[in-house]
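Entry: subunit A
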Amino acid sequence: MESLNSLLDGTLVSTGLFYLFATFTLVCAALVVANPFSRNPVTSAMFLVLAIISMAGLFLLLHAFFLAAVQILVYAGAVIVLFLFVIMLLEIKEELRRRINLFGFFAGILSVGLIVRLFIDCLHQSPATSAANPSIEGDTAPLGKLLFTQFVLPFEVVSVLLLVAMVGVIFLSSRDSKPRISAPSSGTEPGVGKESTAVPQSTAPTTASTQTKH
Partner candidate 1 sequence: MNNISILTYIAGIPIFVALLLLLVPSNYRVIFRAVSVLAAFVSMILAVGMFCHFNQAQVDSEGFRFVQDVPWVGSLGISYHVGVDGINVGLILMGAIVAFAATLCSWEIKNREKEFYILLLLMSGGILGAFASLDLFFFYFLHELALVPTFIMIGVWGRGERKNYATFQITLYLSIGALIALLGLIALYLQSGANTFDIPKLIDVIKANPLPVNVQNFIFPFLLFGFGILVSLWPFHSWAPLGYGVAPAPTAMLHSGVLKKFGLYGLIRLAVPLLPQAMHHWMMAIAWLAIGNILYNGWVAMRQRDLNLLIGNSSVAHMGFIFLGIASLNLIGLSGAVLIMVAHGFLAALSFALSGFIYQKTGTLEISELGGLCRKLPFVGTLLLMAAMAGCGLPGFANFVGEVTVFFGVWSVPALHFIVTLALWGGLIIGAVYMTRAIRNVLHGPLPSEFAQISGSTSLWRKIPYALLLASLLLFGCVPSLLTDKINPDAARLTASAQTRKTGPTLVAMAQAAPLKSPLGN
Partner candidate 2 sequence: MNVGLEQFLTVSFLLFALGLLGVIMRRNLLVIYMSLELMLNAANLALVSFSRFNNKLDGQVVVFFIITVAAAEVAVGLALIVALFRKRPTAHVEDLATLKL
Partner candidate 3 sequence: MAIIVDRKSLGFWEKLYLPAVLGGLKVTMRHAWRSLFKGGQVTMEYPEQRWTLPDGYRGAPYLVRDQEGSTKCVSCQLCEFVCPPKAIKITPPGPNGLPADRKNAEKMPEEFEINMLRCIYCGLCQEVCPEEAIFLQKDYSLTGLSRGELIYNKEKLLALGGTVGGIQKWKHKLEEAKTQEQFPVNV
């Protein structure tokens, strides 16, 4: 462990690694967003994996070992696999080259340009807050201690959030075997009960049957 750290802190190595990882991250991210060779969502997803992994490398350079692992574990291991799963499940084809929405295009370029501009300003002005000799280690134990003392309430809230997400996903992906309420015979009344706004026959039979299109 110590030798690994010393390796990471070696100026030349860490600088080189930083530029390697940073370039790789950015290039992969750019290829996620706009790949000149393929508009295939799978390609985007794969480049996203690469970007995430090289970002984990950056995390390592910043001594955030736990987060580097979690980053790979959660993003690469679960999130993007889910993406791939959905892409394959839905057989999403390559994005067609449609007529470019010029307004959207320029608005996009403009807003991104503005934000980049903002960032450049910020960077020029940002004070050297960096500590002289950074010494923290993003290990599991201190992080865990912080998580369960100072941040215990958000932690609990997140657990509720995960529960909610789980319930939601299960609800959304469960197929209803049949609608609970059978729609009134729509053959005679074309306008009624087209969607699931079907009328419960038990509660409001009169209104359903008298409704006609004028």
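Note that in this section contacts are C-beta pairs under 8 Å (C-beta built on N, C-alpha and C of every residue); 3 or more make two chains touch, one makes a residue touch a chain; residues count from 1.
Selection criteria: all candidates are chains of the complex that A comes from, given by their letters.
Because the structure is predicted, anything quoted here is derived from the model rather than measured.
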Task: Given options 1, 2 or 3, the chain of this complex that touches subunit A - done: 2
- [ ] Would you tell me which residues of subunit A are touching candidate 2 in their complex?
- [x] 11, 14-15, 18, 22, 25-26, 29-30, 32-34, 39, 41, 44-45, 48, 51-52, 55, 58-59, 61-64, 66-67, 70-71, 74-75, 78-80, 82-83, 86-87, 89-90, 92, 95-96, 98, 101, 104-105, 107-109, 111-112, 115-116, 119, 122-123, 126, 128-131, 134-136, 138, 142-143, 146-147, 150-151, 154-155, 158, 161-162, 164-166, 168-169, 172-173
